[in-house]
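Sharing a structure below in structure tokens format, with a few things to ask.
The complex appears here without one of its protein chains, the remainder shown in place.
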Amino acid sequence: MRICVQEAPFDFGAETAAFAAGRSVSGAVVTFTGIVRDVTGGLVAMEIEHYPGMTEAALGEICSTAITRWSLEDALVIHRHGRLETGEMIMMVATAARHRKDAFEAAEFLMDYLKSRAPFWKREITAQGADWVAARDEDEDALTRW
Amino acid sequence: MRICVQEAPFDFGAETAAFAAGRSVSGAVVTFTGIVRDVTGGLVAMEIEHYPGMTEAALGEICSTAITRWSLEDALVIHRHGRLETGEMIMMVATAARHRKDAFEAAEFLMDYLKSRAPFWKREITAQGADWVAARDEDEDALTRW
Amino acid sequence: MDVLYFAWVRERIGLPREAVETQATTVMGLVDELRAREERYAAAFADISALRVAVDQQLADFDAPLDGVREIAFFPPMTGG
Partner (left out) sequence: MDVLYFAWVRERIGLPREAVETQATTVMGLVDELRAREERYAAAFADISALRVAVDQQLADFDAPLDGVREIAFFPPMTGG
């Protein structure tokens, strides 16, 4: 298990390659990457605030839960904070399991939980100013699946 | 959309990096990779036979269906054939969508369909001989989800 | 038309592809003609519930018509991924 909370960009290709190459028993590797998008138009940048200390603890706990529940060989979470431009990668998760169903479910679980249970707060910077992104009911609802 | 059916290994890190970097509207990228595993013990290698022509057509059709159904910005399928050693990557898929739910579902759909509807046949080579891998009922059942 | 065999169907029949002259009007009619040829064909086609068929590279049913068809392939259930 590896948890990285960092301001610097990460090398998605190198991270996925290293994660997959490190496997010894897994037949299935799933990755997810989130990218900053200008959905409404006019986005200049995204700023991500977090709670140092609690962030790492929360991600570690979510990751450990996933590893146990889906018998993962390994899991990886990288999440950036600070200022990100459109097109930059915000975060990634990777899961490795014997079977594809477990790798997929665990990756979706990690995403659902770190959306609503890891202490990050996004703010969208536009020409008009800065707005905190509101949590969406559907992100909270997604947790009921697990 | 890109479909590659090839005997040569592929560079997973480079492929995932290029796929993610090529996005303009997607906020979510999911990848899946399958790796040869010695599940029962004694596996020497895996041999994958396929149906040249039909393979590319079937993968293209499955991919197009996914792109339409989940409004994907893009999708990628790479599938190897020939002889593969334990630990080698057999195949990968990648999907890019605005939202994570679509990217995850489309990747699972691609996997479910190419397990049972793309003309590949796996044979396990052991010290005792070679055995064709039997299709599993659960792989066929997985299609009913879609 | 060209008839192709894959995986254990290919092994049981002993060749990957052959040109076949047929009077059959459906895939099942062709299967019956092949079964009547030799024991290795009869063995390969003994249980067609264990087989899949593609007609001109599209998955099809055994009652599919052969009119205008150029290529038929027989194989076990696929195991990709």
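As written, the chain order gives the labels A, B and C, with residue 1 at the start of each chain.
Basically, a residue touches a chain if its C-beta (ideal position, glycine included) is under 8 Å from a C-beta of that chain, and two chains touch if they have at least 3 such contacts.
Everything numeric in this text was worked out from a predicted model, so none of it was measured.
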{"item": "Touching partners, among the displayed chains, of the absent chain", "value": "A"}
{"item": "Full-complex contact with the absent chain, from A:7, A:49 or A:85", "value": "A:49"}
{"item": "Footprint left on chain A by the chain that the document does not show", "value": "34, 49, 51, 53-54, 57-58, 79, 90-91, 111, 114-123, 132-135, 139-140"}
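By definition in this document, only the chains that are shown with their structure count from here on.
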{"item": "Averaged-CA centre spacing for the pair chain C and chain B, given as whole angstrom", "value": "26"}
{"item": "Chain A and chain C, separation of their C-alpha mean positions in angstrom", "value": "48"}
{"item": "Chain A residues counted as touching two or more neighbouring chains", "value": "100"}
{"item": "Residues of chain C touching at least two other chains", "value": "81"}
